[in-house]
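Here is the structure we will look at.
Now for subunit A:
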Amino acid sequence: MTELRAEARIALAIAHKDAIAELRGRHAMVSTLFFAAVVLLLFGFALGPDAARLAAAAPGLLWLAIVFAGILAVNRLHLLETDDDAFEQLALYPVARRAIYAGKALGGFAVMLLLGAVVLGAVGILFAVDIGSAWGPLLATVVLGAIGIAAVGTFYAGLTVRLRAREVMLPLLMLPVLAPLLLGAVKATAAALAGDPFGELGAWLQLLVAFDVIMVVAGAATYGYLLED
Partner candidate 1 sequence: MPQITIYVSPRSVGAPDTRPPAVATTDLARLFAGSPAVAGVSLRVEAGRTVALLGPNGAGKTTLLRVLATALRPSYGSASVDGLDVGRDTHLVRERVAYLSHATGLYDDLTARENLAFAAAMLSTPDPSARIDRALGDVELEARADDRVRDFSAGMRKRLALGRILLGRASLVLLDEPYAALDAEGMVLVDQLLAAWHAAGVTVMLASHTTDRLDALLDGRVTLARGLVAEVSGAGVTSMPPALPQRPRPVVATR
Partner candidate 2 sequence: MTDAGFVIAAYAVILGGLGLYTLLLWRRLRAAPGNDDEAR
């Protein structure tokens, strides 16, 4: 039991370090949020100006913006490590590999949560969608979605951190794996916004939970191999 507590402490130390560096220097957070806002704006131009159509498409647009911005955010968190070969130094510390994964994923989760909340707000405004009424299920969906994207993103960012053509390979490898999450999140969001007419919301949230659990376990179990050289 103490070993798990030690690993948790290490994961928190890594996430804390990422948070300080992120807030203080990188401004990745701000740029990612603006990127998501711009993507939403473009969706408006692409599908607008018919308000009804936009409102109908809102759940899909919301999650597309989150996923695309999420790729940038997770990538930024790992760039933080490669400035001065810090990633290699991190791997040389005598700490459990899954603790490193947990630390990086935790940082990713925090960024994704903030991103999700902001994009949700923007969608509410831009596409005139009443998010107030169903804020509970929507929050749950955003939290579960954030966990999934952070879990998968941290794995693939670690896999491609020293890879050639990394900018293309990260989305190319990551997006197909996120398909079930995108699908579940959009359906859950749509159900929540419509007041869950068919009672499907519970099922979609369960799908998201299953995806998150599987991907976190898979990521933690294999992240160590990505640090090998």
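Here, contacts are C-beta pairs under 8 Å (C-beta built on N, C-alpha and C of every residue); 3 or more make two chains touch, one makes a residue touch a chain; residues count from 1.
Selection criteria: all candidates are chains of the complex that A comes from, given by their letters.
Treat the numbers as computed from the prediction; the structure is a model and nothing was measured.
As listed, 1 or 2 are all part of this complex, and the one touching subunit A is 1. Residues 6, 9-10, 13, 17, 20-21, 24-26, 80, 83-86, 88-95, 228-229 of subunit A are the ones touching candidate 1 in the complex.
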